[in-house]
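Just passing along the structure, written as structure tokens.
Note that this complex is displayed minus one protein chain, with the remaining chains in position.
And now, subunit A:
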Amino acid sequence: MENILPLEAERKKKIRRITVLSILAILILLTFIISMNTGYSSLSPMEVIRTFFGMGTEKQSLILFEFRLPRIIVAILVGAGLAVSGCILQGISRNALADPGILGITTGAGLMVVLFVSFYPSNTAAPVLFLPFLALVGGSLTALLIYKLSYKKHHGLLPSRLILTGIAVAAGISALMTILTLRLTPQKYDFVAVWLAGTIWGTSWEFVLTLLPWIIVLFTFIFYKARILDVLNFGDKLATGLGVPVEKERLKLLAAAVGLAASCVSVSGGIAFIGLIGPHLARRLIGPHHQFLLPASALAGALLLLVADTLGRTIMQPSEIHAGIVVAIIGAPYFLYLLARSKA
């Protein structure tokens, strides 16, 4: 009875999804190339390609492989990680405005990084591998606090309370950070200020290698859970009826979201709004099914941060605008637009 037409529609949807994902991927590739040849010393696209295949001068390959490439890869990983984290948060809270930055998870992770920087002796090299763990602790504690405060017995997680609590907790943590940062030596202060503004500061291969395992493990877990996110969208009652242990699954997913946000933030600083815009764009392009929404969010987030970082490096040369600032300048109006469009 319902044979040909739905099948046809299904096929069209599939094509559309594949197209969207490929277009995003192509855009990332294009930005990648543009980003490769912009910067303090510019290389022409041909030079980039030649150097890429090992035919450039020593200086060119140094610039490309030791400075630009790791930074670009970190930007892509962080953008993808933050966007997926936001996508999960929006899914489990059923609140379209959730974002690890707005909810304060980023700030909590940041506090730990700032604490670490202010108490770590500055004359020895900092163990980079350690930062994601610290950020994770901070992010988790914050998430736990927000979850506890916005959870109400018999009502579950209250969306509006979640966001208000997040904003308030973020304000409190920022206050603690202010107290800490004003006592730092000028050198450490500069580092922290740059970190807070949200810049890709982890620009060596070491950071790529630190971040990569987190992203791979958590992405695998989350994509595996895509179905659960779809079911949670129906609301707690229906999800329970469908046999999903709601609270348990929600906590697992929350933990994954926190893990992603914290590990990303530990190398990129306080970048907000990526986790908000990425999933929104993706949802508009590809629909609400998490199986496709998650990869689309990842691509959209990666693209956004890469564009923001590239723009930040080029608009006002020689001084650099941090990616976090560019993202906020784009993200905040978008957020307001979403807010104005949403039903009051």
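Keep in mind that, in the parts below, a contact is a pair of C-beta atoms (placed from the backbone, for glycine too) under 8 Å apart; a residue touches a chain by one contact, two chains touch by 3 or more; residues count from 1.
Please note the rule applied: contacts and distances are computed from a predicted model.
Undergrad: The complex has one chain missing from view, so what does its UniProt entry call it, picking from "Decaprenylphosphoryl-beta-D-ribose oxidase", "DMSO/TMAO reductase YedYZ molybdopterin-dependent catalytic subunit", "3-methyl-2-oxobutanoate dehydrogenase subunit VorB" or "Ferrichrome ABC transporter permease"?
TA: "Ferrichrome ABC transporter permease"
Undergrad: Which of these touches the unseen chain: A:45, A:213 or A:333?
TA: A:333
Undergrad: Quick one: which of A:61, A:174, A:291 or A:314 touches the chain that's been left out?
TA: Selected residue, touching the omitted chain: A:174.
Undergrad: Using the document's contact rule, name the residues of subunit A that touch the chain not shown here.
TA: Within subunit A, the residues that touch the unshown chain are 97, 102, 149, 158, 160-161, 163-165, 167-169, 171-172, 174-176, 178-179, 181-183, 186, 189-190, 193, 197, 272-273, 316, 319, 321-322, 324-325, 328-329, 331-333, 335-336, 339-340, 342, 344.
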